[in-house]
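The complex appears here without one of its protein chains, the remainder shown in place.
This part shows chain A:
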Amino acid sequence: MTTGKERLGRRSSIPPKFVLIANLLRAFASKVNLPKNAINQGILVLRSNPNNALQVVRQMSEHRTMHIKPSRWSWNRFKDFMHFYIMLGAIPAALVITYINLFIGPARLAEIPEGYVPEAHEYFPHPITRWLTKHVHKSYQQEYELMCHHIYEIEYEQKLRQAENRIKRKMAEKQDTQAYYYQPVSSRYERSIRDNAQADLEISGSV
């Protein structure tokens, strides 16, 4: 791999002042304006010139090299994730939480006044918990009563089923009912099929 230094010709006839400046500018240019790899590969070369301190010459050649090095994909992805989660996650969350803790602050404990029923969010001290309880979560009482109602409904259905099973077992034991067991029939589905078939007939002209 050729470097810029080797490609610089006529080194001995260049005034030393220009050589010094050229070296300094080369060090700068590789960081600032010119592509890194191009400098390393010697495609772009800084050559000293009496009129200008620096002259960029593109030395086009067929001998282009590929810089073989390990992949930086994982490292770059890691940096992306770190930036994302810290800039958009940790820092805004820390700022918001600090603001809330400093300028709103936790509630103080007090006795429940006579005849007053506090709302669910007034049972918690921290402002964030209070907000969540007020706007996001279901309160303890709400969930409790929902569960009670659910159990009430389920229990009713269970009792119906248990009664049905007892009756069936008794009928099977005693075999004393004159009729066969009653099988409930619903013609809901037959009616629906008939109506659909009629609608199809009207629309399409045939079944």
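Criterion: contacts are C-beta pairs under 8 Å (C-beta built on N, C-alpha and C of every residue); 3 or more make two chains touch, one makes a residue touch a chain; residues count from 1.
Operating definition for what follows: contacts and distances are computed from a predicted model.
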{"item": "Listed names \"V-type proton ATPase subunit F\", \"NADH dehydrogenase [ubiquinone] 1 beta subcomplex subunit 10\", \"Basic helix-loop-helix ARNT like 2\" or \"Proteasome subunit alpha type\", with the criterion being the UniProt name of the chain not displayed", "value": "\"NADH dehydrogenase [ubiquinone] 1 beta subcomplex subunit 10\""}
{"item": "Where the missing chain touches chain A, by residue", "value": "102-112, 118, 122-125, 127, 130, 140, 144, 147-148, 151-152, 154-155, 159"}
